[in-house]
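The other protein chains are all here in position, but one chain of the complex has been omitted.
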Amino acid sequence: MRADVVVVGAGPAGLATAVRLAEAGRQVRVIARGNGFTHWGAGAVDALGRLGGERVERPLEAVGRLAEDHPYRLAGEAALRDGLDWFARFAATAGLAHAGDPERNRDQVTALGVLRPTCLLPEPAAQPIPKGSGEPRGPGGFGGPQGGPPMGRVPVGRGRVAVVNFEGFRDFSPALCAAGLRGAGVDAVPASAPLPPWDHARYFTAVELARAIDDDGFRRRLAPGLARAAAGADVVVVPAVLGVRGGHAPWADLQRLVGTPLVEAATAPPSIPGLRLFAAYRRRLDALGVGWQFGFPALGVERDGDRVTAVRSEGASREIVMHCQELVLATGGVAGHGIEANRDGTLTEVVAGLPVEGFPDRTAFLGERFLGEHPLGAAGVRVDAELRPMNASGSPVHANVRCVGGLLAGHDPTVEGSREGVALATATRTAELLAPTPTPAT
Amino acid sequence: MLHVEQTADRCIKCNVCNTVCPVSAVTDLFPGPKYEGPQGQRFRAGIDTGDSPDHSLDYCSGCGLCTQACPEGVMVAEINQVARERLVTARGGLGLRDKLISRPSLMGRLARPVAPLANLMMAARPVRVAVEKAIGVHRAAPMPRFSGTTFRSWARRHRALSDATRTVAYFHGCAVQEFEPEMGAAVVRVLERNRVRVTFPRQACCGLPLVSNGDFEAGRAAAVRLVGRLRAAADDPGVIVANSTSCGMTLKAKYRELLGMDDAATQAVSKAVYDICEYLLELADEDALDRSFAPLRAKAVYHPPCQLMAHGVGTPALDLLAMVPGLEVERSRAGCCGTAGTYGTKVEKYQIAMDVGAGLFEQVTEARPDFVVCDSETCRWHIAKATGLPVYHPVQVLDRAYQV
Partner (left out) sequence: MTPLLETEVVVAGGGATGVAVLRDLALRGVSAVLVERFDLGTGTSGRWHGLLHSGARYAVRDQESARECIEENTVLRRIAPHTVEDIGGLFVLLPGDDEAYAGKFVEGCLASGIPTEELSAAEARRREPLLAPDVTLAFAVPDGGIDSWALLRSMAADAEARGSRVLVRHPVVGVERDGDRITAVRVHDQVAGEDRLIGCQWVVNAAGAWAGEIGRMAGVPIRMIAGKGVMVVMASRYVRGVVNACRKPADGDIIVPQHEVAILGTTSVQVDSPDDIAVAPADVDRMIDMCAQMVPSLASGRVLRAFAGSRPLYQPESEDGGASDGGDTREVSRTFTVLDHASRDGLGNMLSIVGGKLTTCRQMAEALVDRLAERMGVTEPCRTATEVLPGADHGPHRLAAPLAGVERDGAYGELICECELVTRGQVRAAIADGLTELEDLRRKLRLGYGPCQAAFCAWRAAGMLAEEGSGGDPLAGLERFLEERWRGQRATIWGDQARQALLNHAIYRGIFDLHGAGRPDEAAAAGLPRTEPVGGG
């Protein structure tokens, strides 16, 4: 099989890279072992949330304070701006408009009630949460028997936030979320909304519930119960399950029916907003004629001198050899399965065997506290200013290989809250490097 | 088999598989691939002899989208299939219905002498109702028409190409042999148009319906027989093409993965198998494909079967169809059409199959194509019945474009 550019990996970086390259006129094929961080993220676009443990308010400004080998410094601030800008337009065209300003971070509500910093938020998550009008009860108190109104009836008040779950949905606890929000000074009260009779009453996850909410009849039957549960609140926080097809239309419709702003709180995987985005990327890939094989890991490369000439991937009975002019690795670090953490402390880049700095032994992989930082999360491939992996002497290992996204060394996307931003910045830089003509507007 | 079960170790519970399962999307009788596969597997170690704990497992259609979506390499669908075999064994083997529908070549042989009558009966509603009540095949499930003549009888009369530059062996499968010999003829014509000589090694059913219904013992017997018959072709001509994507997949991977057949003969045969579109696209990559297609001004929706995606070669049919001038092709957004081989014919699963396919059928309705294209025969019959449109294998479209 032949391709012009092969992109390995279908996470945020691989998808953005494939689309931007195709838009720039290259012929692209994507090989991926499966789905990844679109499905495992918070459903937002993080540019830079924390630096040195401190919350960042102005991400673009903070780029200058990053180390020289950070992907943002290598790709360049302009690539980050352009990447965020492109993404906002791409998402909006796909019916997934985002709010936010790269100059300033904003708060995103999560299922545990913590307000996490992020840069761009899809509209269903973008309504600001009113803070500080009620007395923060601190982490100890929460609605119900111990104080506050009984669940389900939210008295009228300014800046009151109702946190509402859909009855039977296991992956969201309004009591827990409200407790977390109150700890952040939000006047939050838990409540519950019944689901109308439907065909998944016995067993459902976020996915089935989101699909049901895609149906306008279901929304119409759902809205009154939700409105009652939220009566009197200025903003209603719900888990992020408001539809998975049809972009943001189901959320907008439900919000209109309920009559109060609805905010989707980020839940644990599978991320429904992530699924929406993934579907939009897939449709764009199909429209651009980009072929893809999802479910088949890339196993190795063929070389001729310092050029990679083909990627070998898993097939049902034989390896599939795909000849290519350019190779982009978007395989994610250890978490994305692009780097294998071995028992003896060494690390291996799984596709092309690129140099990756390992550790003296495996106890150095991880920090002492789970919620602290883990060196393994920041491990990756070192690249030059053109995103080409470098060997020890600082020269590129291959002339025609680039690395993007979580695979890159010099950053921990989880700790610093930068996963989508690094994906977009490095995708943009790669598209520039591999397609000198300006990228057309979508 | 053991290897498949051990891939359960790799599961990181990320839920990606649950997002693609077409069955759990339409019914809460099936709790999804994560539950049935790597999660349930930890509670099945074969030590509680005599009974299987499973019940909901029966609703897994075996489409395999979960295995493809999993980023960690858990062979979810295969784990389910192995567990299904235990379930079937615990229940004392396949019931009458599943024994029958797992043996398409047997059914074909029995019906052939009276094919017109058999077809008439299978189209008659009272007969179908009686069949449904008697053995549990849903009255509305699409039944292919029995052919009065077999493909092999056509092949015997067919004069081989004399000025060929290559040779391939053709694994035609039961569907072409018993139900759609004209489909097989199209495959041969397209290959011969490209100066490829086609041989017809003695063959038999690949055993896939037996395996997917859970009778591994009978499936293994079929597999061993077929491997024996195709062994020589694996060396010479060294390429075996298959037009049925599920049967091709069975030869490529299922004998090894599910039946534990890792002997040299099975390996040789597996490595020699190509899906017909995969093979034609390789010819194109080598500039050996005749691209003189006549224009076909038509609109088509192309649905890649889930079992085709499992080959790992992407969608070669799309690249081939793009070579036909005037042909507008819209790609299906569905991962699975719903029928999953014999699954959708069963009375207790028919509605699930229809609900799974609903999205595809809607897309087809909206697109208003002239026809639908799909590489797998059971999918073709299912989509044709549901949409009322003709459904062709990609090779049939190419054949048409060559002929005009």
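Order of writing sets the chain letters: A and B. Residues in each chain are counted from 1.
Methods note: a contact is a pair of C-beta atoms (placed from the backbone, for glycine too) under 8 Å apart; a residue touches a chain by one contact, two chains touch by 3 or more.
Nothing here was measured: the structure is a model prediction, and the numbers come from that model.
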Not-displayed chain touches, in the whole complex, chains A, B
Please pick, from A:62, A:84, A:341 or A:381, the residue that touches the omitted chain in the full complex.
A:341
Which residue from A:99, A:114, A:321 or A:390 sits in contact with the chain not drawn here?
A:114
Note that chain B touches the chain not displayed via residues 2, 6, 8-14, 28, 31, 34-35, 39-48, 51-56, 72
Even though one chain is hidden, which residues of chain A still touch it in the full complex?
37, 40-42, 53, 110-117, 139-140, 142, 144-146, 168, 170-173, 175-176, 179-180, 183, 202-204, 266-269, 333-335, 337, 340-343, 361-363, 365-366, 368-372, 374, 376-377, 413-415, 417, 419
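Quick note on the criterion: only the chains that are shown with their structure count from here on.
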Using the average of all C-alpha atoms in each chain as its centre, how far is it in Å between chain A and chain B?
35
Where on chain B is chain A touching in the complex?
14-16, 18-19, 24-29, 31-32, 67-73, 249, 251-253, 270-271, 273, 281-282, 285, 309-315, 318-319, 331, 333
Residues on chain A engaged by chain B in the complex (per definition of touch)
1-2, 29, 32-36, 39-40, 199-205, 207-208, 211, 269-270, 275, 283, 286, 291-297, 313-318, 320, 336-337
